[in-house]
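Shown here: the complex without one of its protein chains, the others still in place.
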Amino acid sequence: MTRTPEDLISFTQQALRELRSRTPLVQCITNSVVVNFTANVLLALGAAPAMVDIPGEAGPFTQITSGLLINLGTPNSEHRQAMLEAATAASGTTPWVLDPVAIGSLPIRTPLAKKLRDLGPTIIRGNASEIMALSGEGSGGRGVDSADQVDSALPAALSLTANAQVVAISGAVDVVMDRHEQVRIANGTVLLTQVTGGGCALGAVMAAFASLGADQLANTVAAVTVYTVAAELAAERSAGPGSFAVAFLDALHHLDAETLGSRAHICVEQVSR
Amino acid sequence: MTRTPEDLISFTQQALRELRSRTPLVQCITNSVVVNFTANVLLALGAAPAMVDIPGEAGPFTQITSGLLINLGTPNSEHRQAMLEAATAASGTTPWVLDPVAIGSLPIRTPLAKKLRDLGPTIIRGNASEIMALSGEGSGGRGVDSADQVDSALPAALSLTANAQVVAISGAVDVVMDRHEQVRIANGTVLLTQVTGGGCALGAVMAAFASLGADQLANTVAAVTVYTVAAELAAERSAGPGSFAVAFLDALHHLDAETLGSRAHICVEQVSR
Partner (left out) sequence: MTRTPEDLISFTQQALRELRSRTPLVQCITNSVVVNFTANVLLALGAAPAMVDIPGEAGPFTQITSGLLINLGTPNSEHRQAMLEAATAASGTTPWVLDPVAIGSLPIRTPLAKKLRDLGPTIIRGNASEIMALSGEGSGGRGVDSADQVDSALPAALSLTANAQVVAISGAVDVVMDRHEQVRIANGTVLLTQVTGGGCALGAVMAAFASLGADQLANTVAAVTVYTVAAELAAERSAGPGSFAVAFLDALHHLDAETLGSRAHICVEQVSR
């Protein structure tokens, strides 16, 4: 029995309420470009960010966090060590998200991403090019931009469900899938691509929602829906990418169940093999 | 003879005027999450930030700075070296602030913070959990969040006055103390805890005020008062954490003596042993 969009919207409303009451501690080992924005997004959402990202501390800290994000945007050598340490510590205990930023031809991060993939992340998120590169197809995009469309990455995403419980492909319409179901979320705004970290911070939000319970497909849908609906609200109140980023944090902080209910555009399909 | 609140308010007004006319050069070795916000806070205040944070440069640079902040938020190995270098160079010549972010159980930063503590910072600032952990009590908080209340950290703060001239505990009401006096500042807004760097940037502001003269208790009270009064003003003009951070920089830039005088809530007590 497939869930209905209504099931997922009502799950999302409940999940946001729970997240705010629990204030999950979310550890992020992320890139220098977006680390500030990511922390502010988590705070605006109602989670507690902790950027514990050095070797010797990253692993031990994972044992007390509720969720973990590993983002490969600017992976210097200490970050690489910390990522492996934290992912190993997380295995089987802490839900974690892998965001393989800009992999494909870049020679350090691409093998690292595959190593992390094999450690079994809870959720993998990326644009179409990154998802294809992580599954072994394609050659990646142009830096952080995807050279490919979401639909062309569906087979790659499906194959990655052998490694992760959930795979999310970001695009104009986001896709979230596990081995059985495939959910499309048609919310958001192009402004999310005009602010650095628009995608990266979503990975941290997924880690926050992943801490809420065992239904990781629904958790990930909730994360994407909350994030992209808040972005839509912010787009309506902003005059460009600068004011959008500011309005987005405000909107995330104030987002309520009613707005979520009236705005969310979710569509559920069976995974076809 | 204890100072009155009125003495401290008038000191604060004069200190802000002097800071703006001197534009003190403030060196920060701080974490990657808040480094941008910290620099913007110093600029908005009227100081000149300089994030010289690599080994081989940090120490020499300390000799020409007016104040120094060492913040342990994301202490990678080069930062750790640079911190020891700068703290050693500062000893006895440049006033410096130690902010032992998230110490307690984390195994790299906790011993580092104690080593830095023993080098004699001018000011130590932290939340209650960090102050207790630095004095050897308690086991720290949950990441950057304090698990303890300000008052429960007063004995720890008093014991740290053996290492530092001034100890500041941040909380809903901030406490600033030296061996003789204890000052409470009841300004601020919960929004400061919903923006990353809300506490960390205050450490840099303390380093800026510490450059103004020998009365470090009053300098620290001035830093906290200016910072938290500006935050109150910003809170009144903002719609959430995103617009608050923006309004805070504007408010800090325009804060005047009259507003300080009418808003500051300061209370002075003798230290009880």
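Each chain carries a letter (A and B) given by its place in the written order, and its residues are counted from 1.
Operating definition for what follows: a residue touches a chain if its C-beta (ideal position, glycine included) is under 8 Å from a C-beta of that chain, and two chains touch if they have at least 3 such contacts.
Computed from a predicted structure; not experimentally measured.
Trainee: Looking beyond the chains shown, say which of B:L69, B:L154, B:V226 or B:A251 touches the absent one.
Mentor: Of all options in B:L69, B:L154, B:V226 or B:A251, contact with the hidden chain holds for B:A251.
Trainee: Which of A:L106, A:L119, A:V173 or A:A257 sits in contact with the chain that's absent?
Mentor: Within the whole complex, the residue contacting the unshown chain is A:L106.
Trainee: For chain A, which positions touch the chain that isn't shown here?
Mentor: 31-34, 36-37, 73-77, 102, 105-109, 142-145, 193-197, 238-243, 245-246
Trainee: In the whole complex, what residues of chain B lie against the chain that is missing from view?
Mentor: Listed in rising order, the touching residues are 25, 27, 32, 35-36, 39-40, 43-44, 48-54, 56-57, 60-61, 64-65, 78, 245-251, 253-254.
Criterion: only the chains that are shown with their structure count from here on.
Trainee: Need the CA-centroid distance for the pair chain A / chain B, whole Å please.
Mentor: That pair's centroid distance is 34 Å.
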